[in-house]
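One protein chain is absent from this view; the other protein chains keep their places.
Naming follows writing order (A and B), and every chain is counted from residue 1.
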């Protein structure tokens, strides 16, 4: 019963959050200065076109009724969203959903791979550092972790592009695919896609792993020092068993929610990453839309990233209880 | 009244509307072309790989649809009416093999044997269809064209409502126009336009032409996210001059990527690519740079309704203080020039048109900051320096925020330099940035600026004929910038007022109406009248400075020669066109020679 109400609460909260964010984006689009329609209006008025004619032209051109009340507009906006219609991009003259549909898989590919690698490295390396705590390996690794954490991913990205892209010409400097490769179920396609994703992923992983490694190291050291490990050791359990059953599990658990939320955060970071690598994912299009004041596209992508973030947290909340049996009571359980 | 670009009628508003919508996507060509390439060609049949800075799959070939209109690929797919040669200043016949100017008529003859890629002949009625559509979409010739007729299958005849200057007609109708709207595809839109203009404009503006029927030597074969592949058409009249089978455009997003691709041979040619001196010297020898005038470049538009910039003295002082040569050298001495005279005529044509009068014109100091003159002119107008800063007679500081597109790095460097020069002189100058799209949409039309950086010339090839740039500076600028110059058109914030400037003879003043005088020029067939008005209006721009010229851009086009391609020398006359990599193949001047 308690668990059920916990799930229900979480679900309600996720839906509520998405609804609030949608409402905020609706308001923001209307608050933003000089959207495309405003721009057209300004241009036409400057040409001496009479205001009534300007309205008629904009209406016929964009199918927008400026005379609708804000509530009617809001209603239409919400119903359109519920049917999966994010509107039409002014820039591309395509439905926003089509652009996102084309771009999203590439961003997700890069970001999920990056985040996954960050955690694999963090868990493995951090555990080793904890195991050999105080050793030279630990010291060097700790220092390296801190150093890498001090590098913004886009700075590392630029360095990698210069070294591997422009100087050594080993890897592409941008784009999803080579000119001659078309998407399809071929080995060539897969390899080419990986080839183009190596540098973006590397810049995310190297700069993002540092702090996670240190966090894992801290967790592992703490678990190693905790009572139940000492008891287990006294009971004569093998090191192997201890490290897998107790240490690994208890040290990794806290990182689980971090993993999911980090994917969400990284989606936001994709704007800079994809711009640096001219990688046409959703971040790339978001930036283009921002530059061109293409608000439907901009807000569509904004919403998608938000929903991803909410979903990540939601999933983390829902599944955490299944993974960590210590968590019994719903109320005290917070994913973050 | 015959006047370029003037329109009052209601029906014309819509043309302007579409034209402006299109401006956003087309102006990018002028600013910065960026592209790239990596990965090497596979060993297929001989092909030329060029570069495009738009996602190929997104391109659609209906130029009346403002979204994703092509910038270079159309020049291979479609034949140009004629080609303007910068070196000779003449039009070379192409898809239009002959034209006859008759004062108030203009007759075009379609090239014999020209066909569409589906096998149909290119007929006069195809050409008439696209010219007629232009009457609705705001093409400049719409202002003076009364009717378009097709006396026979290969002749198109335009009837004007009065006499128009021949040069203007030729530039308006022939330059930069392509055989691209086949009647079978576009006739239906013309019909709608004739019946219901608004509906027609919307339909035409929404039509995405994805599988174009080519009139050029190459036809559309396949397109993807990263490349566009065109194949040779054997039935094109110039097909035998071309000995390679494919013309491929590869997508490169940034300038840097395009430069690298040129350097490592991944692409064979690039049009209009800014390449820094440092990088240029690292290019392999076989990469040939062809420089052509752009008749366009970095200038400053003062907002004439600003209390200080409305004052001619302040504009002149700014022009005196700016050291144009220093700006050029800071930005890129190879691809920019500093105009000798700040006038509404492109650098290359100034001495030719101004003739003996040139000595009367003020240079305002090309390679020096003429601070003495600037000080004099300001003090005469009641300004004075207080604590090192110039203030007006009311004690108000002269503030000069200069707005510049954030995404154009060369213009940012130019602005940084200008700001420093003005600051050293004692003006309170600053740089402000906006994305170019934001400027186009908001800053330009609404006049939200004190000084804004924009092109001070009309652009090539029209810019080679002074009328266009004078009209651009004085009456109706191309970028729809509301700069509130009193002599300008109302759509640019003016009221077509008279301008009074010192007489060129040196004593007294002269008062002229630029809008009327330029309209007179446009309707004149008399060479001496054209010359006289040109010098007179150039004098007005020189003295009154409606815009402040700073730099002119030199277009850099690159074609790889070496053992693979047989191409002309960089300074060859035949290559002095826009753009050599699409024109040379048609002339048999870009032959594949090996591996």
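To be clear about the criterion, contacts are C-beta pairs under 8 Å (C-beta built on N, C-alpha and C of every residue); 3 or more make two chains touch, one makes a residue touch a chain.
Just so it is clear, contacts and distances are computed from a predicted model.
UniProt records the chain missing from this view under the protein name "ABC transporter permease", selected from "ABC transporter permease", "Dihydroxyacetone kinase", "pyridoxal 5'-phosphate synthase (glutamine hydrolyzing)" or "Alpha-aminoadipate carrier protein LysW". In the full complex, the chain left out of view touches A, B.
When the whole complex is considered, the residue among B:376, B:412, B:500 or B:591 that touches the unshown chain is B:412. Of the listed positions A:85, A:133, A:182 or A:195, the one in contact with the omitted chain in the full complex is A:133.
When the full complex is taken into account, the listed residue touching the unshown chain is A:301, out of A:123, A:181 or A:301. By the touch criterion stated above, the residues of subunit A touching the omitted chain are 13, 16-18, 20-21, 24, 28, 31-33, 131-134, 142, 146-147, 149-155, 158-159, 161-162, 166-167, 207-208, 211-212, 214-215, 217-219, 221-222, 224-227, 229-230, 233, 239, 242-243, 253-255, 257-258, 261-262, 264-269, 271-272, 275, 286-287, 290, 293, 298, 301-302, 305-306, 309-310, 313, 324, 326-327, 332, 334-336. For subunit B, the list of residues touching the undisplayed chain reads 254-256, 259-260, 263, 275-276, 278-279, 282, 326, 329-332, 406-407, 409-410, 412-413, 416-417, 420-421, 423-424, 430-433, 435, 438.
Please note the rule applied: only the chains that are shown with their structure count from here on.
Within the complex formed with subunit B, the residues of subunit A that make contact are 33-34, 36, 38-40, 42-44, 46-49, 53, 57, 60-61, 91-93, 165-166, 169, 172-183, 278, 280, 290-293.
Contact residues of subunit B toward subunit A in the complex are 10, 13-14, 16-17, 20-21, 24, 36-39, 42, 55, 58, 65, 67-68, 198-199, 202, 205-206, 208, 224-227, 248, 250-251, 253-254, 256-257, 260, 264, 407, 435-438, 440-442, 445-446, 480, 482, 490-491, 493.
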